[in-house]
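With one protein chain removed, the remaining protein chains of the complex are shown where they sit.
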Amino acid sequence: MAYNPENIIKRVGQVASLPQIFMKVEETLNNPASSSQHLARIIEEDPALTARLLRLANSAYYGFAAKIESVNHAITAMGTQQLRELVLACSVLKLFKDVPEDLVNMELFWRHSIACGVIARTIASLRFETNVERFFVAGLLHDIGRLIMFMQLPEEMLPIFDKARQEKQLLFKIEREVLGFNHAKLGSLLLANWKLAPRLIECIEWHHAPAMAKLYPIDAAIVHTSDVIANAMEMGTSGERLVPELRDSAWDLLGLPVESLEQILKTLNEQYAHAVSFILGEES
Amino acid sequence: MSKQPTASNSGDLQYLLEMLDALVAPEDYLSGSEKHSSKEAIFAAYQLQIRQIIPFEKMGFMVPDEDGLDFELEYFWPESQIEKELQEQLEQYIEDRTFSVALQQNRPVILQKGEHNSELEILHVLATRSKIVAMFFGVTGKIKKELNELQLKMLSIIMANCAYALDSNELATQIREYNEQLETKIEYRTRELLTAKEVAESANKAKTEFLSNMSHELRTPLTSIIGYAESIHQGLADPVAQNINLEKTKKQSEVIIRNASHLSQIINDVLDLSKIESGNLEIEKMVFSPVLMIEEVKNLVTLMAKDKNLELIVHYQLPFPAEIDSDPTRLKQILLNLSSNAIKFTESGTIRIEASFVQPEQKMFFKVIDEGIGVAPDKHGQIFEPFRQADNSTTRCFGGSGLGLVICKHLSEALGGNISLKSEIGKGTTFSFSIATGKVPYENLIQTEMELFENKEDDDDFKPPSLQGHVVFSEDWIDNQDLIAFYLENTGLSYTATSNGEEAVEKVLEESPALVLMDIQMPVMDGMEATQLLRACGYSGPIVALTANVLKDEVEKYMANGFDGFLAKPIGQKKFYSLLEQYFEKSSISKKEQSQDSWPASDKFKTMSANFASSLPERLKELREVLGQGDLKQFAALVHGLKGAGGSFGYPEITVLAKEMEKVIKERAIKELPYQVNELEKMINDIVLNQ
Partner (left out) sequence: MQKIALEDAEIDMVVAESVTGSQGQLLLGAGTVITAKHIRIMKTWGVHSLIVEGGDDVSEEADLIPISDELLQQAQLLEKPRFCRANIEHEVMGYLLKEKVRLKAIKINRDN
């Protein structure tokens, strides 16, 4: 049985497309002379998005004295680019609100995704990356392909789960065995279909094989490592029951000492619960 | 982003290019990079670049302290008055955590101030991939146009550049410092090497100089010895001249003896030093009376001092230990050396020896003070180094091997003390040294002057012991053979002389002597081989090595090869006799020591003794004459002569009387003298009658 992932994405694209507001935000930001005031006005036109965005922003800035209460404030605190990342996150979260839960526990799925996002952001921050929210979003969306699988291939997923359990094998390997592709590939195709940044697409496509990333291997390595840590610490799950292998080359690429794990887990511990309640609070 | 930023019109593109130009412009601080670029210069260059992108009115950079934890405002612009204002604002941002937010993200944190949020304050961290280097703080005035993303991104780029510039500046500083350290180190090492080289060269030079001094020192006495010996030899060959030259011959032989003993001293010094240098100096610890030892030195040195009309004073600081635990031979060596040095370099005045004891330290301190030529201050250090005299020219004037002080230094250190000197040119020199004494109990401390000399024994004279037995000795040098024969005769031992090892083995096996004396270096068969052979043949009696080579290794070799002991050459009477006493019982006759018959009577000795006896009336006459003239000095000299000779030729009673007379002379009880002379006359008459 052959599956064509492109076709699957085409089918999805018809039902799940990014909201207009995101497109508007993108347009504004693409104008080099555009101001942050302009961006704030556009976002504030969508009160639902604004509320969600501010929750998300506050989750990222948990622990800081000033609570972010306006888009304007969010823009000055985070910068327009990071705010854009959060707009994207909000849009996607909204998009997958109504996935059937017979195959997957959506709360666990998002918990895993949030943990991965928080870890990725922490690692990026330790590396003094300029736009750490980009990594949060990459972590948040890294298993989006699996959601597509649950939605589009529910019949196929059950035997895949069984096989993985019987063989004590990692789910993404069985996916590839059975379907000819894995969720990482499928997720990347969705993001490409949405015309998102190549950087984001690449690190999601290769989050199980970061060495394959051509232009942004470090981004891929960050998401890969974050996924492994989130799985190891059993913070939610996207269906995977086993802890994947950590690629040596990926860890080496980060250039972090092993001691920084303590800091990563400490930050995760501090931010995870708040991030979950800020992001999923609306739903639960 | 999926799309490249598009320039919607040429104005936008122009704007973009201008901004980029500001970034591309070469940094001012870099153009001056040949000089040392300081942090200040870097901040100054970057604040200019920053203002080209964003029109800040005030700016500052905060830098972490040495621990890297606490930030302080280090650079600000435009003028110093704003420092306080910036500082206060930054304190507030630390307080409300804005600072920590900014510290954790590599992007600008913007705070809106003023009416309509038209004034901006921006914090931006300066971080490299691995560390935070500084924090930027900028305040805009009222800005007409909002800041756009491009400006902020460029600010981030400038901050990153500045961070790396600061970091590399710091690294460069470290490298520079390291280089400087390295250079200093190299310079230091080079200097050390040069010094070492100079020291080595000068040591080498000193050694060469020493060798030439030595050969001079050795040759001078040798010249006299050979010259006078030849002259005596010639004199003896001329029977007619023999009588006429007897007095002259005596003087010549005295010169020979003096020079020979000087030569012997030099050789001993060299041997001592070689022992010291090879670490073979042996220190013998025994309990002895320091007073006796010092008095012995005093007697010896007094004679030398008298020759130069110098006064010698020995002062004991009370309380003084009756006994100490040290090496008397070595202590004596130091004292003699320093004293004879003092005499050597002093023309007139007093030589003073001071001895004291410090109970808590368990040390004795000695001072030898002279009023001589002194030592220049710059020579104080090297005077204790081998092969040095303060001035090489002094060697020419004063003689000596130049090793005495080196030996003294090593000896005093080996005895648990040290040595030093104080000196002033033309005024004199004081050598001070100390030695460890071991524990001296309080009751062993002499408290009064009286007690000091109570136990003093007068051992000026010694006699050859009377022994019985047979000795075989081997010595290839005929002179030494005669000497040994003479000594043996004095003790009453019978002997067989041989002149090589082979002969010795033959005689020993034939005669089974009670003692074998074996020279080491001999023709035909050397002493070592002979001894091995004797042991192999089953001879089990004692064999003593006669050798000039008494270094530890050699001695051990002798012992390993069958020898029982050794006797160092040159052979002194006293040493020789005490050696013999170890191997032979004193003969029964020796109990009647006072008896004339008890003296060994070799023919030679008989002749010598008879000559002495017959010269006695003449000497008595001379004594009376001198006493009559009141020449006490000459009288004392004559008495001294009698004292020395009497016992040696078998008339110990004369020595006893002479000793008493010396005492009287010393005490200036001149009235006593005629009575003593009468008594001497009686004694002499008896001797002459008994001849």
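A and B label the chains in the order they appear, each numbered from 1.
In the analysis below, a contact is a pair of C-beta atoms (placed from the backbone, for glycine too) under 8 Å apart; a residue touches a chain by one contact, two chains touch by 3 or more.
Keep in mind that this is a model prediction, so the values were computed, not measured.
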Partner chains on view for the chain not depicted: A, B
Contact partner of the left-out chain, one of A:I229, A:L253 or A:A275: A:I229
Contact partner of the left-out chain, one of B:A41, B:V101 or B:V139: B:V101
Chain not shown: contacting residue from A:K10, A:K195 or A:R241: A:R241
Where the missing chain touches subunit B, by residue: 68-71, 94-95, 97, 99-101, 103-104, 132
Subunit A residues that touch the omitted chain in the full complex: 63-64, 125-126, 168-170, 225, 228-229, 232-234, 241-246, 248, 251, 258-263, 265-267, 270
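By our rule, only the chains that are shown with their structure count from here on.
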Subunit A and subunit B, separation of their C-alpha mean positions in angstrom: 82
Interface residues, subunit A side, partner subunit B - complex: 26, 29-37, 61, 63-66, 72, 76-77, 79-82, 125, 127-132, 195-198, 255
Subunit A-touching residues of subunit B, taken from the complex the two chains share: 1-3, 5-8, 12, 15-16, 96-98, 100-101, 104-112, 117, 125, 127-130, 146-150, 152, 156
